[in-house]
Structure formats: C-alpha cells, structure tokens
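I have placed the structure first, in the form of structure tokens, so that the comments after it can refer back to it.
Here the complex is missing one protein chain, while the rest keep their positions.
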Amino acid sequence: MSQFFMAILIIVFGGFLALLLARQAKLMKLIAVFSLSAGCLLGVIDAGTKLMGSDIYTASFSFLRVFSLGFQMDGLSAFFLFAIFLVSLLATLYSFHYMDHAQKPLRVAANYFFFSLLIAAMALVVCSSNIITFMFSWEIMSLSSFFLVIYNYESAENRRAGYLYFVFSHVGAMFIFVAFGIVYGLTGSFDFTAMGSLTETAKYLVFIFSFIGFGSKAGVFPFHVWLPHAHPAAPSHISAVMSGVMIKTGIYGIIRVYSLLDFNTPVFGYIVLVAGVISGVLGVVYALGQQDLKRMLAYSSVENIGVILIGLGIGMVGVSEGNPLMAVLGFAGCFFHILNHSLFKSLLFMGAGMVLHKTGTRSIDALGGLLKNMKITGATFIIGSLAISGLPPFNGFVSEFFIYFGAFKGIALGKTAFVMCIFAIVGLAVIGGLALACFTRVIGVVFQGEPRTSAAVDVNEKGATMLISMLILAGACLIIGVFPGALIYMPMKAVSALGLAYGNIPLEPFYQMTGNITQSAMILFAVVLGVIALRSFFYRGKTIGKSGTWGCGFTQPTAKMQYTGSSYAGSILEFFSAAAPLTVEHSPISGRFPLKTDYKSRINDIAELHMGTLIVRPVLFFFDKLRWIQHGDIHLYIGYILLAIILLLFFI
Amino acid sequence: MIHPVDTLLSLVLLSVLFSFGTSRLPGLIKVVAFQGVVASMVPFFIGHDMSAGGVVFTVATLLIRGIIIPLCIYLAIKKVAIRREVEPIVGYHASILFGLGLIVGATYVSRQLNLPAISQYLLVTPTAVALLVTGMFFLIARRNAIAMVLGYIMMENGIYLVGTTFSSHVRHIVEFGILLDVLAGVMIMGIILQNINKTFDDVDTALLRTLKE
Amino acid sequence: MVEIIFLAPFVTGILAFFLPKAIGRQLLVGTGAIHLILSLLLWKNRSVPIFENYFAVTPEGLLSLLVISLLFFLISIYTMAYLKETDLKSENIFTGSMLLFLSTMTMVTLSDHIMVMWIAIEATTLASAPLIYTYRTSASLEATWKYLLICSVGIAMALLGTVLITLAMDVGNVDAPLSFSALTGVAKDLDPMWLKAGFVFILVGYGTKMGLAPMHTWLPDAHSEAPSPASALLSGVLLNCAYLGIFKTHKIMHAAGLGDFSGTILIVFGLMSILAAATFILKQKEYKRMLAYSSIENMGIIAFGTGIGGLAAYGAVICMIHHSLIKSSLFLSSGNMLLGYKDRLIENTGDMAARMPKTFVAFFAGFAGISGFPPFGIFIGELFIIVGAFKTGHYVAAGIFILSMCFIFAGFANQVMKISFADFINKDDANTDPKKIADPAGTIPFKEKASLVWPQYILLLTSLILCFFIPDTLYQAIIEAVTAIGGGIK
Partner (left out) sequence: MIESVILWFLAILIAPFFSAVILKVKAFFGGKKGPPLLINYYTLIKLFKKGSVYSNSTTLVFKLGPIISLATAVTVLMFLPIAGYTPIFSFNGDVIFIMYIMGLGRFFTIAAAMDTASPFEGMGAAREAYFPIICEAAMFMILIFFYRLTGELQLASFFTGGNTLGLWNMAGAPLLFIVIAFFIILLTENSRVPVDDPATHLELTMIHEVMVLDHSGPDFGLIELGSFCKLFFYATIISRLILPFDFGVPAFGFALFVLGLFIVYLAIGVTESVIARYRMDKVPQFVLTSFALAFFAIIISLEFIK
C-alpha cells in the first residue's frame, strides 16, 4: 500500500505548501495544482493496477500505544479510490484556471489546503478497516469540505449553506457513532470485521443507524436537505468533487456495512430500494423546479444517488432471495452508476462552473444562447446531459441497463420482491423520463435560444485547463457508453469484494451484454451516418436561407418572449405538486394602466419544509421553556444545591 | 440528670428559634454571636480527650466566631448607614413555624441514625441538623446580604458541631479548616459586601439579579 | 521537597501585591516558568513529600499538575501582553491573586489528606474571587458575590461530606489516616451508609465548584465577568481541581464496592449538565458565556465518562486534558475578541475571519476541537466515551448524551459562524461611513501581537499532537489513574 500512502502524502504536502506559499499567488497555485494532480495521478494508477489483481492489501499503525489505525484495500476500496482520484485529478486541473480571478491569495491557498485534505480524507475513508480510523477520516472529510463550502462566506446564503452542511454532517456522524458504538459494545473490538459476529437484532439496528448516518452524507431523500444548499455554494471544482465523489463515500459506507454485516435479510434490500426510488423521483422533480443551475445539478445528484440505491437494493434483494444473477446485476449496475455518475456529474458541474465564471450568474432563466459562443462547453454539457439522462450511446445508459436487467430478474420472484422490482422498474422509467425533461430544459434554456439578459451576451470560454478536463470527461462518458466491456471488470471486482458466496463471478454473460450494447451503439452510429449522407445528398447545391424564427405571424419577437425554464417545467411540476408544492408571490395589479409588476415562484422541498416545523421548532421551544433555570436570583441557586442534596439523600 | 452538653445544645436550639423570629440585623447578629459562643463550648464538655493544642484551637474558634466576626459585622453596619431589615422572602411567622417544624423533623431524623460516639447526648444530632438547615434557610429566605452571611455562619456552626462531636478523628483539622474557612470566607464576603453597599447603596440582593439568561 | 511547587507561587504571589506593575508581570511569567520546570522535574522522579500524610503524588494529581503548569505558563505569557492592552486600576492585586490561585490549585493536585484537599479547594475559591472582581463593575461585583456565596455553600457541603466519611470510619471501627490513599486501602470496612452519604455531600459540594448542573449557576457569570486570562484559568484548571476531589472520592467508593452507586449519580449529573449547557448555548447572546456553558458541557461529559467507567473513564481523562488545553485557548482568543470588538455580545461581532485572521484561526480551530472534530483530542475522548457507554449497556444514557451533543453543536456552530463570518457592523461608524465597514480590519483598532495569539496556537498544537502521540509516562499515569476507578482500555 506504500504507493497509496505516497499519493496521500504528496497531496497533503501540496496542500501545506500552498498554505506556506500563500503570498506569491501564481507560484502557489502552480505548485498546489501540480502536486495535487501528481498525487491523484499516482493514486489513480495505483487503484487501477490494484483493480486488475484481486488480492487484498492491508496496513496498520499503532495509535496511542494500544489502539491501531488499520487500513485495508480490497476491490471495493480500490474501485472507489479510482473514482475519487480520477475526479479529483480533473477537478484540480480545472481549478487552475477557475481560481485565477480570485483576489484573495490567502483564501485560494486555504482552498487548496482543504481541498488536499478532502481528497486525502476521502481516500482514507474508503481504505479504513477499523472504527477509529474510519471515524477519524470521516470527520476530517466533513470538516475540510465544510471549509470548502464557505469559500465565499460573504454571502449570507453561503453561510447558511455551510451551517446546514456542518450540522447535518455532524449529526450524521453521530448516527454512525451510534452504529459503531453498538458494534463495539457487543463485540468489544474496534475492528470492522467484528460486525459479522453480531446478533440479528443488533445487525438490524446497526444497519438502520448507519444507513441514516451515511444516507445523510450521500443525500438520501429525507436527509438530503443540506445538499442542494452546500454544493452550489462551493467553488465549481469543489462542487464537482463533492457531488461527484464525496457523497459516494456515504454510499461506500452503506455498502461496506452491509457486506460486513453479512446478513441476508430482505428487509435491508427493501429499505434501500424504497429509499432509492423516493430520492430518485423526488430528486429529479426538485431538480426540474430549480432556477439555480448548480442547485439543479445538486438535486440531480440526489436523483442519481437514488438510482445507485435502487441498484444496490436490487442486489441486496437478489442476495436475500438467493438469485445470484439478479444480485450481481444489481450490484454491478450500482457500482457502474457510481463511476458513471462521478464522471458526468463532475463534467456538468464544471460546465456550470464555466458558465458561472464567464456570465457571473447561476440563474437559468437569466441565460440563453450560450452555445454560440461556448462551443466546447456547450457540446460537453450536452454530452453530459445525454449521459445523465441515461440515453445510449453514453455511459449513463450502461449502468441503468444493468439495473433494469437485475430488476427484471426479480420479476420472476415471489410476492414482496416482485412488487419491489415493479416499483424499481417503474421508478427507473419515471426517473429517466423526468431526467430527460430536466436536462432538455437546462440545455434549451441555458445554451440555446437567445440570451435572456445582458449577462449571457458575448461571453467567451477562455481557460485551457477547464476545457481540457471537461473534454476528457465527455470523452470518457462516450467511450464507456460505447465500449463498456473495457471497464466492466472494475465494478465486477468491487462486487466480488462484497464477499457474496458466489466464488469468483463469471464475466462471460456480462461481456455478452456489454457486447450487445457496443453492437447496438455501432448500429446507431452507422444509421446516423447514413442519414447524414442522405441529408447531404438532398442538400447538395441547395440554397440555404437565413431569417428570423417564425413567430407564427408575430413579427417582432423578443428574447423575453422565449419559453423560460419555469414555464417549461410548470406542467410537469403541477403533476407532482403534492410532493413539490409551489409558492408564488406577485404584487397585485394596481391602477387602470398597470405598468410594472413582478412574479416570483419557488418549488419547496417538503423535507426542508417539514424539518423546520417538525424538528427545529419543537426543540427550540422545549429548551426555551427550560431557560428560566438561570434567572439570576441567588436564593434560587442555593435552593438548587439544597434540592440536589435532599433528592440524593433519598437514594442512600 | 441532664448532661451539660445537652444544656448547651438546648440553648443553641433556642437561639435558632430566636433567629427565625428576628427582624432586625443587630438582633440577628447578637443571636448568631451567642450561638457561636455556645456551640464552640461544646467540645469542652464532650467526652473526647482534650490536648493542649485542642484547647487552644477551641478557644480561638470561640473567640473568632463568637466575638470577632459578629463584632466586625456589627461595627460595619453601625458605620455605614444600611437598612436594618433582614428583608424576608418568607415572613417571620411562617419562619418561626418552619423553625418549630424543623426541630421536630431534626429530632425525628436523628432517631433514625445510630451514632455510637455520641449516643449518650440526645440533642447533638438534632441541633446539628437544625443549624445546617437553618443556615440554608437564611441563605434562601432572606434578601439582605448580611443576613445571608449570618446564615452561612450558622451553617458553619452546624458543620462545626458535626465535625467536633460526631467523630474524634478529625477534630482539630476540621476545626482548623472551619476556622480558616469562616475567617477568610467571611472577610472576603465582608469586602464584597462593602463594595456592594458602595455600588448600590444597599445590601438588598434583589439588586443582584442582572446576570441571567 | 514537593511542597515547594505550591509554596513558590504562594511567596511570589504575596510579593506581587506590593511590587510595581512591570515587575509583577515579569514575576508572573517567571513563576510560571519555574512552576513548569518544577512540575516537570516532579514528573521525572516522583519524590516523596515532607508531610507525607497530608500530601502525596498521585497519577491523577500529576496529570492535572502538568496541565496546570503548562496552561499557567502560556496564560501568563498572554497575560503580559493582555495587561499591556488594558489598563487595570489594581493590577498587582490581579497578578498577586493569579499567583495565589496557582499555588492553591497546585496544592489541590498534591493534597492527599481529605481535609487538606478541602482546605485547598476552599482556598482556590478565595484566591480566585478577586480575579473575577478585577473590572470593578457592578456586574462583576454581582458575579463575584454569587461565585463566593454559592461556592462557599457548596464547599461547606463538601466539608460535611468529609466529616461524614470520617464518621463512616468510626461506625466501621476503622482506624486509618484520613488520606485518600489510606481510605482507598481500607474502603471495604467503611460503613457503606455513611460513606454513601459522604459521597453525596462531597459530590454536590465539589460538583458546585466543578460546575455540574444544577449547581453550575455561578459559572457562566463568573467566567464571563472575569478578565479572559482569569477565565482561561478558571475554566481550564479550576474545574479540573474540583473534579479531582470527586474523582478521588469516587475512587474510594469504587474500592468500597459502591462504584455503581457513585457511578450512576455521576452519569445523571453529567447528563444534566450537558442538557443544561444545550439549553443555554442554543440561543446564547454573549460569546464568553457561551464558552462558559461549553465548559459545563465538557464537565458533564467528563463526569459521564467517569461514571460509566471502563473505556469511557479513559476517554473522560483524555477529555479532561484536552478540554483544559482547548478551552483555555478559546478563552484567550475571546480576550482578543473583547479587545477587538469591545463588546461581549455576539451580535456586535462578526467577520473575524477577515478582521482578526490570526485570532480567527485559533478560535475556529478551538471550536472544532471542543465540538469533537479530529485532529484534536476531544474527538478521541468522546469516541471512547460513546463506545464505552454502549459497551457497558448504558444505551438510553448514551442516546441522551449523543442527542444533546447534537443540539449543543447546532447552537455552538450557529454562534461561531456569526462571529467568524457574518458581516460586521460597527455601531460607531456604521451610520457615518459605509466604506469603512467594507474594508477588512479597517474598523478594528486592534493589532494581533504574536504574544496574543501564539499561546493559543501552542495550546491547540499540544492537543493536536497528544491526539496522535502520547508519551509513555503520560499514558501510564492515565492508565494508573483510571484503573483505580475500574476504568481501562479493555
């Protein structure tokens, strides 16, 4: 594992260097980016090679004399490491030009410092093999990412985001504490492997608590409230990392605990699956309703976490129903989607970052027609959208294809599993459709049509490193989408690391599936080429005219008359108004000839809505009622002492 | 025949009852002084052997608690013109009733405990308990800061009684401790009282309620 | 010649009353240095005290002694700079009381005889009272009054408890010197009823000093009114001294086989304190009071851990050490804030990140540490306490513990975010010149001298290092201490 630790050291060292060299900004950025990306590259290579082989690497350091910091790198860890380092690498590259306009060198340095800590912590989280190590890295991860979220703390909104995130991650960590506390309490060992020897009831408890804890990090539906606030607040390359890989550490936690518990109850599968479907559908519905580009992407992360969980749930149900094929398909789909999502989500966030960087606004309805000036950004963003909508021939389709397959395998099963699988399939279908609507909306409103405000007029897309990393990611999305067979072994390694009792899984059937995907993608390409040929044949020597858009008889169309994102989503959101209530504010029309009026509409997240009324307010009320204790009168204070003694004397 | 210790202690109990009824500070101070003197005399009559050092200690205690401290406080309130009311939170009649009930209760409680060292003295335990609770009572039920200090002294008397009579082990060190405690504690309290009086022209603790949530 | 450790500061303290300011400051730092050296020497070879049946060198005592002298040294350095910034009318009283305070606290850590311990703790009260009254304001006066009276009453209770323990000896016909070590030896023969009674009184008494709810009431007032170095001492060290008293008594109880009784009481009081802290942190208006309540919380945590025993007791001791380090650093930073913002109210602070960057780093790091984030030691401590609680089957207690920790964190984080990042509107020139508000550090007439921030950094650094690496002697001392109350690694 030395190579792994070397990578970590390089990364952290780079962070420290950045802090030291904060004064001379250019040099600092250069060094930081260099060493961070060097470390990530090393890590990627390391993880990739480890994924080739199938042996487990362990390392352990003595800690506070009696305890030990244990690390273990099996297929599962290596798989996550691969994604983490890959995305971090590209994000680091991206940041080089993204952070260039920052006037505060010290803050940029701090940003790189905490970024390096975040990368290291994520890597350590997925490699830790006992409770102490895990919680340690986990908390470091939360802390460093918090500082990254409040990078622009001048705006109250970002401060609130940071606060929400801080509290949520801490409470989540507490839930994990409980889960691990139960483990230690019953086994007396800090080692993860001890989990296997728990009693059934304990296993249920451990799973539930850790699911809540990790779910709050991953952004599973009721616990996702922090996510759409925090991710947009951070600088875009950070959002890319957070959305791309950091929330996956939550998924990692769930999977790891599940595999360690080694307990084939269907209940876990059902819980995960239902949670997945709910977060998937609601996530994309809320995404559809957002007017903030990055927040919309954040919600779509909730959706994709949902998809991942569906895959996971299918896998778990398959295991508990004793259906190996279903199990492997589900898990494989889950892992594949983890990888894919980390690719296209970071791509999309980078695109959004470019837009924000150049136009200075995140409001979707303020943009438009960017594709004309931002060709590469637009193209890559469209590729990303196609991928995230799970359309062939892009990588999103591959993972969903696997998950569908697994779910259909479940159709043949008994009652509950059957219903669950129907739920999963229909859920996936609806998610797919909504995602398509959601991303056509973004592309249509942000990149196409005419600029709606001056912010979107004559922009450019300078910044080589930003473009490069976006291009790489887009290329990856396409290549994986066409040749999934090349990477199928990675998720498979992860699956076989789960310790399901299937021995080593035969890859042939999956190669066949991926082969089919490749073949059909090829067919599609062929037909498209054919049609293009046909078209050019028809167009040879034809006159191509240019004119304004046909306004159906209206001759003075303005950019303001375009369909806005809100209106585009309106009818769909109406359908889901039960889960996504819409609040509308507009000043009443006054006077005989009303001149100016305004209209604001916002989609409410029910989880956020109820969190305030059901949890925060009661708690505050309760504690407010207690405040009179300290009411300043010394006589009462002495009375407390007397009271304490008298009460205690009763127990003698 | 009744043992001298019990005679003394009955006097102490009497002083306790008086203190409940007293409404003026000088009166209260006198009561406390008397109480201090009598309580400090108890060790002489109780069975434990008295070393020379013990005698010195006891006498010193007697002087300090019976005379010096009360005198200081008395002069203090004589010098600065502060209100002489003890400003009760619980009224005098209620206090007296409480006192009676307290003594009965204390006697009852002390029946429950078995203390071989002092089984032959009937009144030791009741008096000690009564003094403790009275002190607490004054701390809780009197707004006048000086009255509270006096209550504190009474409480210390109670503890002194317990410390000196219940067990022979710690006699001197306990006495020493209490001595130091009362001396230093009351002195510092005195200083603070001075300041309070300077700042607020009063020692009514109702004025000391600004620090709260 | 162990006694020199508390005699030296006593002498210098007396001197400081009569010496001019400048020399007084030098004396402060000098004494701090000497004290540190002396205690390190003692740490190296545990020499035997002269008055053997009054003083003893116990592991838990050594631990707190080391913490005391380290803290005092750093705080004294800070104090020098701090006193330069502020002009106190009666500075030599302040310095003198600081030194006396140090000597009394040292005495607490070394005392083995029950009564001596009691006297020493009472003495700390008397020595620290002038510190709280330093500013001579009516508020500080009130705080002092409450501190003095409530603590004296509490201490009186402790005295009664001590006497009751001797009674337990009589009733059990035990004849042994009245020292904790001796009593722990003969604990089996003591009369359980009176022993319990004694413990109850001692717990309430010293608990008052330690700031366990519901006897904590004096603490926030005193800590917020005292000048920040004094608050740092009060919160960082004094509370530990009181805890030492409870710890030793708990040791006797455990030896007498009454560990469950005392443990349960400790757990209950610990939880009550944590809840009380949560109650007042959630909507706290003054940052120093907030820190004070957080001390109450941590005392609660320590009591909780001690009560649970096992791994949790180990965690509790770790928490105690790191709390002293971190909390005192926080109070020192709050001193800088007071110098900078000239106001105790949170609403009148803000944007510290830009206006006082160095202090901000110390303050925020301290906050992260105190709320149990790695790489600071309290994280380890709390982890052990929680898992230990589960290990011993205190599920409900652990649940309450964790829940209230969440609330406390929510409140604390909210206030800290306000202080560190919210926009700072200076009341003086807000209405006059908006530009002045815009530019950072423009509205803060305060220079962050090195000696005003480095003590905090060193304290935090110590906590950080101790979180990864713990010297063998220290480790042995901790283990020795906790095994006596049925604690330990396994």
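For this structure, a couple of remarks:
The letters A, B and C name the chains in turn, as written, and every chain counts its residues from 1.
By definition in this document, a contact is a pair of C-beta atoms (placed from the backbone, for glycine too) under 8 Å apart; a residue touches a chain by one contact, two chains touch by 3 or more.
Please read all numbers here as calculations on a predicted model, not as lab measurements.
Within the full complex, the chain left out of the display is in contact with A. Among A:F5, A:F67 or A:F408, only A:F408 touches the chain left out of the display. The chain that is not drawn here is touched, among residues A:I208, A:I479, A:A559 or A:I606, by A:A559. Across A:M52, A:A156 or A:A429, the residue that sits in touch with the chain not pictured is A:A429.
By the touch definition given at the top, chain A reaches the unshown chain through residues 368-369, 371-372, 382, 386, 389-392, 397, 400-401, 404-405, 408, 411-412, 422, 425-426, 428-430, 432-434, 436-437, 440-441, 443-445, 448-450, 513, 516-517, 519-520, 523-524, 527-528, 530-532, 534-535, 538-539, 542-552, 557, 559, 561-563, 567-572, 574-575.
The definition used in the following text is that only the chains that are shown with their structure count from here on.
Taken as a graph of touching chains, this assembly is complete, with every chain in contact with every other. When each chain is reduced to the average of its Cα atoms, A sits farthest from chain B.
Centres computed as Cα averages put chain A at a distance of 70 Å from chain B. One finds 43 Å separating the Cα centroids of chain A and chain C. The distance from the centre of chain B to the centre of chain C, each centre being the mean of the chain's C-alpha atoms, comes to 32 Å. Residues of chain B in contact with two or more other chains: 136, 139, 148, 205, 208-211, 213. For chain A, residues touching at least two other chains, in rising order: 627, 629-630, 634, 638.
The residues of chain B lying in touch with chain C in their complex are 114-117, 132, 136, 139, 145, 148, 152, 155-156, 159, 162-163, 166-170, 173-174, 176-178, 180-181, 184-185, 188-189, 192, 195-196, 199-200, 205, 208-211, 213.
Put simply, chain C touches chain A in their complex at residues 145-146, 149-150, 153-154, 157, 193, 196-197, 200-201, 203-204, 207-208, 214-215, 217-218, 220, 261, 265, 275-276, 278-280, 282-283, 353, 357, 368, 371-375, 379-380, 383, 386-387, 389-393, 398-399, 402, 405-407, 409-410, 413-414, 417, 421-423, 468-470, 472, 475, 489-490. Within the complex formed with chain C, the residues of chain A that make contact are 63-66, 106, 131-132, 135-136, 139-140, 142-143, 150, 153-154, 156, 159, 162-163, 166-167, 170-171, 174, 177-178, 180-182, 184-186, 188, 190, 619-620, 623-624, 626-627, 629-630, 634, 637-638, 640-641, 643-645, 648-649, 651-652.
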